[in-house]
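Here is the structure we will look at.
Here the complex is missing one protein chain, while the rest keep their positions.
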Amino acid sequence: MIVPLISIILLAPLAAFAIFALLGLAKRNFPRQDYLSTVAMLAALGCSLLLIQEVVSDPKPITVEWLSLGSVTFSMGFYLDSVTVIMLIVVTLVSSLVHIFSIGYMHGDPRYSRFFAFLSLFSFSMLFLVVSDNLLGIYIGWELVGLCSYLLIGFWFEKDSAANACKKAFLTTRVGDIGMFIGMMMLFAEFGTLSLYGDSGIFEEVTTLESGQIAWLSVAGILIFCGAVGKSAQVPLHTWLPDAMEGPTPVSALIHAATMVAAGVYLVARMFPILTPTSSLVIAYVGGITALVAATIAIVRFDIKRVLAYSTVSQLGYMMLAIGAGSYVAGLFHLTTHAFFKALLFLGSGSVIHAFHAMHAHHDDEHAESDEHDDHSLVHEHGSEIPPDQDMRNMGGLRKKMPLTFITMLIATLSISGVPFVFSGFWSKDAILGGVLGQAMASNSPHYYILFGMALIAAGITAFYMFRLIFMTFFGEPRNQEMHDMAHESPWVMTVPLIVLAALSFPAVNILWFNENYIEPPPQHHIHSPQRVYVSPDSKTADANSGISLFGISEAEAAEDESGHDAEHASDGHHGHGPAHTIAMVLSICVAGLGILLSWLFYHKRRFSAEAVATTFRPAYNLFWNKYYFDEFYDGVLVALTVWKSRLFAGFDLSVVDGIVNGVGTVTRDVLAAFIGFFDNRVVDGLVNRVAAVTWSAGGRIRRIQTGAIQTYLFVVIGGIVLIILIFRLF
Amino acid sequence: MSLQHYLVISSILFSLGIFAVLTRKNAISILMGIELILNSCNLNFVAFSRFVTPAESIVGSEVFRFDGQIIAIFGIVLAAAEAAVFLAIILAIYREFGSIRPDEVDTLKG
Amino acid sequence: MESLKNIESLAYFSPEILLVVFAAVVIITDLIIKNRESEIVAYISLVGLGCSLVAILITNSFISNNEPISLFFGMIRLDGFAVFFKILLLLATAATILFSLRSEELDIKLKGEYYALLLAVTFGMFLMASSTNLLMIFIALETVSLTSYILAGFLTHSPRSSEAAFKYITYGAVASGTMLFGLSMLFGMAGTGDLMQISAQIAAVLASGGVSTLSVLIAITFILAGIGYKIASVPFHMWSPDVYEGAPIPITAFLSVASKAAGFALFLRFFHVGFGKPEILQSIDWVFILAIVSALTMTVGNLAALPQRNVKRLLAYSSIAHGGYLLMGAVLLTPEGLGAIFFYLIVYLFMNLGAFYVVVLIANEAGTEMIDGYRGLASRAPLVAGAMAIFLFSLTGIPPLAGFFGKWFLFYAVIGEGLYWLALIGLLNSVVSLYYYARIVKAMYFETAEDTNGLSFSKGTFALLSVFAVPTIFIGLLNFFYTISDKITLQ
Partner (left out) sequence: MLLSLMIFVPLLGMIVVLLLPRESDELIKRVTLGFTLIPLIIAAYLFINYERSIFGIQYPHGPVDWITAFNIKYYIGIDGLSVTLILLTALLGPICVLASWRNIEKGLKAYMALFLLLETGMLGFFASLDLFLFFVFFELTLLPMYFLIGVWGGPRREYAAIKFFLYTLFGSVLMLVAMIAVYLNSNVINGVAEGVRTFDILTLISLAATPGHALADPGFQMWVFLGFFIGFAVKVPIFPFHTWLPDAHVEAPTAISVILAGVLLKMGTYGIVRVNMAMFPEGLAIFTNGVGIVGNSLALLGFINIVYGSLCALAQTDFKKLVAYSSIGHMGFVILGLAAGNSEGINGAILQMFNHGVISAMLFLLVGVLYDRAHHREINGFGGIATKMPVYTGITTLAFMASLGLPGLSGFVGEALSLLGAFQEFELITILSTIGIVVGAAYFLWTLQRVFLGQLNPKYEDLPEINKREILTLVPLGILTIVLGIWPNFALDMFSESVTNLVNVLEAI
């Protein structure tokens, strides 16, 4: 039963895309591509739900030999454990809802059919990534989702900002992917396979490693994580995600909030067994820093979609932190809850944007003008002019105009902010915080205390900026009356998905996560310390009575993650979960409350002026406003090259500003073209031409000897004879 | 006179011929140089024939072989023929170029 | 091996005799028919060549088991080697006569003399290929030279032609004089004019200390000057570009193929038979000096050809270069080398004559010998251009054309004796040569002419072109031609 189900899940969306592509070759369109894609997606959703019962019996239903090279075989197959199924459901569910939402949102777009085809292709790729049982398959899906992300971000490619953003997204993630690929190469070189499961899979092989052999494994783990850094927009490769908001909003909801960006977290979770303490710690820190950095940037954004984008980056960092700190289940739990409420937030914001302008055509025109100066350079400028329909400063008081949107978005905001008990976001966030703190207490390592602190602060900031968004958008007085008058509630195709997603933000719907037997963290390989023990399922169930068992699991994980702890210590960690959990929960409620309160005071009550605070803390504000200067840094490196070039070729007084404007394009065209082109033309080709020239001139010289005077010739004859004789005599 | 004497003379003749051919600025003089060269060869052949070629005994009496002399005779004939052709060509040159200075006949070069 | 006496020899000498007879017939006919522009003399000459060919084939059948026959008391030898060269020379002469018939340049009154001289020069070349005596060698050389001088200057009102003849004879006379001096020294040292005995005699006197190595060296170098002038090898090559450029095109073709082939025949026989024994020249690194000469010859020829704009002169330099390639085979005096030379000469005959034939045609139609005159030929006369391209690329040595196989054979022979450096120089020279050959192709195919009118040629022209072009394509692909050398040995 599994095979047909999984086939439908994968093939239905693929077929929807294939129909579009094949008809496209004949320059025709399927009349209702939107329905086709949506139905395909719903079918996949249905099958995914049916899979819940099937999974436990056989996690590896199919393996086919994909490539056989004599000694080495690469096989492709599926691995369906509970995590996979949950991911499948999340992806198909969000995707279905986004499909439905798009029917309304994208209505009237000239490339309407294409949009749905791309969504289908994306869904297929994402699902393929999720179910693959080997790194190669994951990598294939991984890159395909990247392609779809590229296509969809650049969906309105007439806008230069969109064209730039899609390119940036692809290239930035590809930088990370290269790291991932190198990591794969390392694993392959060591184990001779890229399969993860099974007798000769990597996870089995890795247990055979001796201690002292794992330094490279840490490197490999971190390299694989690089892929996740790119895809999940972790610092320092996070800059593409906010730019990716140039894509249509449903795309942002599906790809850049719920699914693709979460694939990085999923990947790290999948690779959990090979993560060494070192690589885990690196992952946790990257996650923690990302969570904090992105959250602080989000505070000062005015573009509604960018606030959500940075929020996504921040939340993804959270998940990374969780998995890095050993809270495997908590990380994935948060992934799920986040997928729903963030998709909801994006779709809600889409609804707002949609309300502000029914016609995308306007949108395009405005952009065409504002982007006139773009010079098509390789990496574009990050001027980020905010489109008026996304600028929160133009909003306000929409609560009454768009009640459904308001309520659903409020639910999501409450969830993400961690409002206690009622909302799923609270539970998943708390699981992470508790897990990290438990780890800290168990290991007594300052690292985990620092990470806990980061997570806690980020949680507070999250609550703050999310409510800032709500207050600025839905409360208060309309700031732009003209636009406010235009606004209207969205049609039902758009609100129904909102409602469904809002329902999903309640913990009851995420019931699977509360069944401690459903998800088991895979054993992490503790290569280096023989006294380490695997945590048996028993040790988890021992804590089942604590209500929500996953905390116990995460702490058990945490315990086993530290070297030097033997079995007893591990069980100590277990017993220590109680206080950790309680402390974390209390602290989490406090920071969330504080964040909301501050937000309320700043943006609703206007008790404090945000501007005044910004002036007081100017340096910090600048830092946040300029997004920690990441983009500037990347450009700066390239600009430095430009400057260097200017010095070299035209003197230093060529303005640096000019260099900035021209950006990488200039670097590429002038430096690379000047250098490589010069090298290729002058040096490589030049050498050849030099040889040719010498040959030619030799011909000319010989020619000149041929004077035309017969006596010269005769002289050469006599000279030649004498020379030959001399040569003979001399040698 | 020994063989050496003849050889020295013929060598001098040959060298003179070469010298004439290389330096004279008149086609006729070059022809004369060529004749000197050819005749030095003839002299060589005759001298060698006389001094070097072994005599063969035929029916008790010594008979000299005349190989060299014969070659010399052919050489004289060919030299004459060559001179004839050369002179004819010089005439043609004079007709076309109005000069028989060899260094003025240099339109073909390079 | 017996030496036949004079009367007995005549039968074996019939090819040469027929040539002389027909030369006389041509002259007499010319006297009789009054109309001095009649082409009948050319056809008579062709008939003569035909008869001679039959005679060659008949005499060839007398040679059994590669056993050479010595004629006229050892003056001349009839062997496979001679037969091969005679056939080759005969074909070249026949081609020259056909060219001459079509050359407007040679539309002159003195036809009788012209064809008679052609037959005479062929006769001389036959002798060059078969002489085994110093006297005969000299006579043969002079016969060829004297007639060639006249033929080169045959265009009575062309200063170029006269200048060519003048340079040719001056150069030729000095070179053959020098050679004669060398021959006389050799004669003096060996005491005999018989090539068959010279080597043994020289070896004997060298061993007894009667003469010094230097004397032998000087004698041989002098002789080399004469032969080198015939095959136009550096440093005795300088006459050839000027003479080739000035002479009527058919004669240029003839000189570049037949004269060179005859020169090689002489060279090979002289050095193989006379001085092939290592003991004679053990004090001299003969291989080295010939290898240097060979390398220099091809390099100078190719480099000097690069800047040429006159196709005739370009081909003159190219034929110097080909002389250099051929010399590679002669350097080592090995059977492989000989075989390579035979094969290459066959190929060279077709491709070089073909190229010259196109030059004749273009000179007739476009009135120029310059590369510019070949512009747009591909559209004006596609077949002629195609044939020319085949000849030129074959001369370069591009597979599957015969020139490649010829070069392959030569390089094979050279590398077989370990002279990798010489082979490399030769091969790099091929690359250089591509450049100037391709310039003509470029003009024909890639450039457009100011005058775009099509050129029309007779059917006979195309037939003759294909006579050269088809073998140029196929000779290398057929096994037959590689086996020729099996039947020819030099003793």
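By letter and in written order, the chains are A, B and C; residue numbering begins at 1 in each of them.
Operating definition for what follows: contacts are C-beta pairs under 8 Å (C-beta built on N, C-alpha and C of every residue); 3 or more make two chains touch, one makes a residue touch a chain.
Keep in mind it's a predicted model, so treat the numbers as computed, not measured.
Asks: Quick one: which shown chains sit in contact with the chain that's not drawn?
Replies: Missing chain, whole complex, touching shown chains: A, C.
Asks: Which residue, C:Ile33, C:Leu57, C:Ala204 or C:Leu427, contacts the hidden chain when the whole complex is considered?
Replies: C:Leu427
Asks: Which candidate, C:Gly50, C:Pro159 or C:Pro399, sits in contact with the chain we can't see?
Replies: Counting the whole complex, the residue in contact with the absent chain is C:Pro399.
Asks: Which candidate, A:Leu69, A:Ala612 or A:Leu730, sits in contact with the chain we can't see?
Replies: A:Leu69
Asks: Under the stated touch rule, tell me which residues of chain A contact the chain that is not displayed.
Replies: Spelled out for chain A, the touching residues are 21, 24-25, 27, 65-72, 114, 125, 136, 139-144, 147, 150-151, 154, 157-160, 162-164, 166-167, 170-171, 174-175, 178, 181-182, 184-186, 188-189, 368, 374, 376, 378, 668-669, 672-673, 676-677, 680, 684-685, 687-688.
Asks: Residue-wise, where is chain C in contact with the chain that is not depicted?
Replies: 339, 378-379, 382, 393, 396, 398-400, 404, 408, 411-412, 415-416, 420, 423-424, 427-428, 430-431, 434-435, 438, 441-442, 445-447, 479, 482-483, 485-486
In the analysis below, only the chains that are shown with their structure count from here on.
Asks: Chain adjacency by touch: line, ring, star, complete or other shape?
Replies: Graph shape, chains as nodes and touching pairs as edges: complete.
Asks: Report the chain closest to the protein's overall CA mean, measuring from each chain's own CA mean.
Replies: A
Asks: Could you tell me which chain lies farthest from chain C when each chain's centre is the average position of its Cα atoms?
Replies: When every chain centre is compared against chain C, the largest gap points to A.
Asks: Using Cα averages as centroids, what's the distance between chain A and chain C in whole Å?
Replies: 79
Asks: Can you work out the whole-Å distance between the CA centroids of chain B and chain C?
Replies: Distance between chain centres: 26 Å.
Asks: Could you tell me the distance, in whole angstrom, between the mean C-alpha positions of chain A and chain B?
Replies: Chain A and chain B have C-alpha centres separated by 98 Å.
Asks: What residues in chain B touch two or more of the other chains?
Replies: 18, 21, 102, 105-110
Asks: Mark out which residues of chain C touch at least two other chains, giving numbers and ranges.
Replies: Answer for chain C, listing residues that touch two or more other chains: 166-167, 170, 174, 178, 241-242, 308.
Asks: Enumerate the contact residues on chain B facing chain A in the complex.
Replies: Those residues of chain B that touch chain A are 18, 21-23, 102-103, 105-110.
Asks: Can you check the complex and tell me which residues of chain B touch chain C?
Replies: 10, 14, 17-18, 21, 27, 30, 34, 37-38, 40-41, 44-45, 47-49, 52-54, 67-68, 70-71, 74-75, 78, 81-82, 85-86, 88-90, 92-93, 95-97, 102, 105-110
Asks: Which part of chain A faces chain B closely enough to touch in the complex?
Replies: Going by the criterion above, the answer is residues 703-704, 706-711, 714-715, 718.
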